[in-house]
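Removed: one protein chain of the complex. Kept in place: all other protein chains.
Per-chain residue numbering starts at 1, and chain names A, B and C are given in the order in which the chains are listed.
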Amino acid sequence: MSLGRRIRYGMVGGGPGAFIGAVHRKAAALDGEIELVAGAFSSDPDKSRQQGEELLLDSSRVYSSYQEMAEQESLLPDGERIDFVSIVTPNHVHFHVAKVFIEAGFHVVCDKPMTNTVEDAESLCKLVSKHGTVFALTHNYTGYPMVKQARELVRNGELGEIRKVVVEYPQGWLATLLEAEGAKQAVWRTDPNQAGVSSCIGDIGSHAENLARYITELEIEEICADLTTFVSGRQLEDDGNLLVHYKGGARGILYASQISVGEENDINIRVYGTKASLKWRQENPNYLSVKYPDGPEQVYKRGNDYLSEIAIHNSRIPFGHPEAFIEAFANIYVNASRTISAKIAGYDLGTFDSDFPTVQDGAIGVHFIHKAVESGKARAWINASYTPPQ
Amino acid sequence: MSLGRRIRYGMVGGGPGAFIGAVHRKAAALDGEIELVAGAFSSDPDKSRQQGEELLLDSSRVYSSYQEMAEQESLLPDGERIDFVSIVTPNHVHFHVAKVFIEAGFHVVCDKPMTNTVEDAESLCKLVSKHGTVFALTHNYTGYPMVKQARELVRNGELGEIRKVVVEYPQGWLATLLEAEGAKQAVWRTDPNQAGVSSCIGDIGSHAENLARYITELEIEEICADLTTFVSGRQLEDDGNLLVHYKGGARGILYASQISVGEENDINIRVYGTKASLKWRQENPNYLSVKYPDGPEQVYKRGNDYLSEIAIHNSRIPFGHPEAFIEAFANIYVNASRTISAKIAGYDLGTFDSDFPTVQDGAIGVHFIHKAVESGKARAWINASYTPPQ
Amino acid sequence: MSLGRRIRYGMVGGGPGAFIGAVHRKAAALDGEIELVAGAFSSDPDKSRQQGEELLLDSSRVYSSYQEMAEQESLLPDGERIDFVSIVTPNHVHFHVAKVFIEAGFHVVCDKPMTNTVEDAESLCKLVSKHGTVFALTHNYTGYPMVKQARELVRNGELGEIRKVVVEYPQGWLATLLEAEGAKQAVWRTDPNQAGVSSCIGDIGSHAENLARYITELEIEEICADLTTFVSGRQLEDDGNLLVHYKGGARGILYASQISVGEENDINIRVYGTKASLKWRQENPNYLSVKYPDGPEQVYKRGNDYLSEIAIHNSRIPFGHPEAFIEAFANIYVNASRTISAKIAGYDLGTFDSDFPTVQDGAIGVHFIHKAVESGKARAWINASYTPPQ
Partner (left out) sequence: MSLGRRIRYGMVGGGPGAFIGAVHRKAAALDGEIELVAGAFSSDPDKSRQQGEELLLDSSRVYSSYQEMAEQESLLPDGERIDFVSIVTPNHVHFHVAKVFIEAGFHVVCDKPMTNTVEDAESLCKLVSKHGTVFALTHNYTGYPMVKQARELVRNGELGEIRKVVVEYPQGWLATLLEAEGAKQAVWRTDPNQAGVSSCIGDIGSHAENLARYITELEIEEICADLTTFVSGRQLEDDGNLLVHYKGGARGILYASQISVGEENDINIRVYGTKASLKWRQENPNYLSVKYPDGPEQVYKRGNDYLSEIAIHNSRIPFGHPEAFIEAFANIYVNASRTISAKIAGYDLGTFDSDFPTVQDGAIGVHFIHKAVESGKARAWINASYTPPQ
């Protein structure tokens, strides 16, 4: 870290009761390279102040709104003001916050899905390009070292040509009308005004799409979606099953569910090629299984010298000492912050530092969500190919 | 076994090099209640004779054709002639053999899929009804004790109302054009003249359909199928992914694949209800996992007193001494043979003896195969509801 | 099977309510090469008759005592009389039955532990040698194909020099004073007059010893045993933990337990060499894991072409179609019966047919049991090396 100081950031969202804000903060803190110095933690100024106090921040840098934060931080001198903003609000706010901070010259780490409309997503792509912004989207599951190992195996041809992808993301926590009980996490995720056109596909199906694309680098051509709202009284779908045609002929099944009772957060993927197949499960993430037609199954394990350089680079502690969710999340933060450091200091970027989800990944995800909803309504196969603005 | 003698059977098919014939014979032999006494093992009389010799059969009861076998066995006295025929030929022959033996007054155990056309399947339903035939179809996976336990849990309401079913049957053995190398098992399974309209859905997708229906007792209403032939030069599909709508609103994903490299025979199922979910995998079949939203996951294990009566009834040895594929297969044989015994001797049927797949299950399976092919060609959702003749 | 007929056997023990007798019968029946034709199933003639009827045997060959059976069967002509006796009585009877039948010229399959004293065990070794008897001991766990694969890996040097062996056999079924409730299986296993000097080490520790020796071919030099009777009122130990020194410097831990509540029949082994290690668990027996210091873990799976010839030879059905306890047991029966066939017909023995536990294995096991008890009493390391009469 050649900048000679920590990268500083401010957070928008992540006030009292939020789940993901705390995850972002722990992930950012883990490696001692990034420092939280400012925040607009809630649209309610009292709650923002309360959260700032709890986080032991200087009260002068706890703001009542993200607009105020962007404005005031801009006035601070270089090296004191924040280097980037971390956006951890409900979905519908992402775009507005990102736009304001990009235009004020800040870099961005943003939660997913990136925006609620494809138009906004494309606007962000253009803004990022125009301003030279470092923009990282927290599709955190691709931060896992063994997911990176999986991509390397595919890239190196170990699996041969990819024929089939099965990616699943079952959860069970929304199997009842939790939003009617006022559970904050449930309320906004099932509210079209905040979550957008989709709940299940938007919140977790988009992770599945990103994971499959990251590992295989296949592009979707057509989809046929079956979306269902199982819980009576719910406004958005809570289960989605998709058939997928990839460009080049590969086939896929992608499903996400919030009503799969008893499942916790079981995102997992299987990829079948002509020569071998692989399997990875997030709930036990330090292992990657590779199966061959003519030899024993091989289980790769995090932390070993036999892994690819990028998997080693994104790993912290020795084999057998498991890493997990926060470390994967932290990989996005630390890679993005090193990219920001390099940009600020004019250094060359480290070999693996640019490996985090981009604004284009965000646009592809938002487009995917809208197409899934469209196919579900049409009860038909539809074209879903897409290239975002670069 | 109140008949005072073993039930006797003859086999059609299962000559040299066949895989499933030997499985049937071992399954039938396991419990000492059933005896192989006759056979028409091949349409080539020499091969039939050779197989009969290897099996140490009386040469007078090794026949050159199934027609001859039906005819000659009919002439033998009661208690000497076969009680049932076991049909283990390629698919296209099932119907003809079954018809001849039913009409000659024999009971039938038949491999799946039952016939190559829905018409033939319905004819068999009517023949069975007319002749009072005991007819068992070897959808062997529903012979596993823990599958029976799963059905009991669903029946008892332990899972609540069923919302979602995910049933998979991935194999990898046909990932190359094995049929071009003359591999007998591959040749007939990929030949439309023998296998019928489908390879993958017919051979293994039908098992997945049967397994899901056995456990949940849900009926299919609509399907949308995506069938693919990945291996160049192959005549039938080798991969099939289906979205399923069940009557009453449950949703499903059903997939079968013969090109999933590295997978061996991984038929597995997950069923999600409003109150709990269950999971079972054939490759480690002595366990059944049940997950709850508000308590620890529970792992039921074969051979324990806390299981349902029907699971105990279909189990042979104590817990921790694993049972597997052949025992599950044997459950169909022994239950069918006890049903036959009861019929012959006029006894009442034991409580659980009638628990094996029937001719109606066969017709439902054949109908399902045809609808999957139809939907795949149409690239659309189609109605697939069906009630076979009783 | 070049004898042109099935091998015939009679059973001693295995009357109503016995567990292991039924297992032997199913294992023998599985492959259609062996036929049960006679029995002295109980020392109570009524029970013997009842069992014979249930098994549909010719009543003239159901005997009131094993002595009568040996005598009467000897009078029958070649090819009609039994070829071997299967001894499935409680331990204290094994020796007497085996002796009578060996002296009458019959071959023997005997359950373990072979005898209750080392003297008897050595007498059997000498009798077998004198009479040219085929003698198979049913240490069934070494019948599993993946155990044979494990031995091949060790033999081929894949693990390097063996340094450490950890073999465990935990069960929980005797965690209460089950014998006081009259449970037949518990009564004799905890009765010194029937089980001998040991319950836990005798019944299951001897399997662990046999499994470790089969795979590693290491010989025990010294042991230090800690034997405990946890259940008040029990006459023999129900838990035994041993430290082991093998000849050549390898170290081991061997433990067996009948009071490990919740464990079913979890015999398992880990073997660590200088180059790699292996792990196998009986409750999921189709897999064998091999771990390396510098590459992915490898999971070998039953039924694949990449396995050793002996593993393939002892396997019946394709990969992914699990085999289990009865098949492993059947491997002992079928290998022994083929050895008997070859002897009768004067044929050369098939390459792998002699692979079953011998009378010497039995003597080593009995010696081990006695040394464990001796060490436990002495609370000290003792020499336990032993070479049985050949």
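Note that a residue touches a chain if its C-beta (ideal position, glycine included) is under 8 Å from a C-beta of that chain, and two chains touch if they have at least 3 such contacts.
Model, not experiment: these values are computed from the prediction.
Novice: From the listed residues C:Ala276, C:Ala311 or C:Val359, report the one that touches the chain absent from this view.
Specialist: C:Ala276
Novice: In the full complex, which of C:Lys291, C:Arg316 or C:Arg338 touches the chain missing from this view?
Specialist: C:Lys291
Novice: Using the document's definition of touch, tell me which of A:Asp191, A:Glu221 or A:Glu264 contacts the absent chain.
Specialist: Reading the full complex, the residue touching the unseen chain is A:Glu264.
Novice: Identify the residues of subunit C touching the omitted chain, counting contacts across the whole complex.
Specialist: Residues 163-164, 166, 168, 172-173, 175, 224, 226, 228, 230, 239, 241, 243, 245, 249, 251, 253, 255, 257, 259-263, 270, 272-277, 290-293, 297, 379-381 of subunit C touch the chain that is not shown.
Novice: Just checking the interface: what residues of subunit B touch the absent partner chain?
Specialist: 290, 294-301, 304-306
Novice: Taking the full complex into account, what residues of subunit A touch the chain not shown?
Specialist: 1, 4-6, 19, 22-23, 25-26, 29-32, 36, 54-56, 171, 263-266, 282-286, 301, 303, 316-327
We take it that only the chains that are shown with their structure count from here on.
Novice: Between copies subunit B and subunit C, what's the superposition rotation on C-alpha atoms, in steps of 5 degrees?
Specialist: Angle of rotation between the two copies: 180 degrees.
Novice: Taking all residue numbers at the subunit A to subunit B contact, is the shared part over half or under half, that is, same or different?
Specialist: same
Novice: Distance between subunit A and subunit C based on Cα centroids, please, to the nearest Å.
Specialist: So the centre of subunit A lies 56 Å away from the centre of subunit C.
Novice: Taking each chain's centre as the mean of its CA atoms, how far is subunit B from subunit C in angstrom?
Specialist: Subunit B and subunit C have C-alpha centres separated by 34 Å.
Novice: Please compute the C-alpha centroid of subunit A, do the same for subunit B, then give the distance between them in whole Å.
Specialist: 44
Novice: Any chance you could list the residues of subunit B touching two or more other chains?
Specialist: Those would be 263.
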